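Let me begin by handing over the structure; questions about it come next.
Every protein chain except one is present and positioned as in the full complex.
Moving on, here comes chain A:
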C-alpha cells in the first residue's frame, strides 16, 4: 500500500510543478527577490517556511470551524506571528548560532503571502492531515524555486556556491577568472531574481502549454 493516497500525493506534487506558488500563482515573490543572492540563505528560508507552513496549516485547519469569518485574516496573522516568534525564542535559547542566521528571515516569513494564501485557500476548508500535506507541498514548491534562483545568482554573481569559491578567485585571477571571466554584479541585485524567475516561468510554460493563460 502506498504511503499516501493518490489524492494526497497530489497535494504535495502539484505545488512542485503545475501549481507552483511562485511561478504559477506568483505568490511569495518578495522574499524570492530579497534573499536569493546566496544559496545558503535560500535553503535556510525554504526550511523555515516548510516548518511554519506545515505547522500553521494544521493549526488553522484545527481551528477552522470556530474562527469567526469576519476576523479570519487577523487570526491567521496572529497564528503565523506567534509561531515564528516562539520558534525564534526557542532557537535563541538553545541554538543561538542558528537563530542569528534566521533572525533576518523572521519578518519575511510572517509577511510571506504564500503562508496567508494557503491558510486562506486551503486550511480553512480542509482537515488537518490534508492541510499538513498541502503546507509541505507548497513550501517545497516555494523552496525549489528559491534554491534554483539562489544557485544561479550566487554562481553568476559572486562565483561561489554556499560561500565556496567554485570558479576560482576573482581578485587574484585564478581558475575561470584567469581567462578573462568576470562575475556579473547585476546578478546579486534583486532585479536579477525577477529575471531568473521569469526564465523559469518561460521554461515551465513552454514545456507545458496548458499552463499558459488566455490573453
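Quick notes on this one:
The rule we apply is simple: a contact is a pair of C-beta atoms (placed from the backbone, for glycine too) under 8 Å apart; a residue touches a chain by one contact, two chains touch by 3 or more; residues count from 1.
Assume contacts and distances are computed from a predicted model.
The complex appears with one chain absent; UniProt names that chain "Na(+)-translocating NADH-quinone reductase subunit C" among the candidates "Na(+)-translocating NADH-quinone reductase subunit C", "ATP-binding protein", "Putative restriction endonuclease domain-containing protein" or "Phosphate transport system permease protein PstA".
In the complete complex, the hidden chain is touched by one of A:13, A:92 or A:205, namely A:92. When the omitted chain is restored, the residue from A:11, A:27 or A:41 that touches it is A:41. Chain A meets the missing chain through residues 34-38, 40-41, 65-71, 74-75, 78, 82, 85-86, 89-90, 92-94, 96, 103-104, 107, 153-154, 158, 163, 171-172, 185, 188-189.
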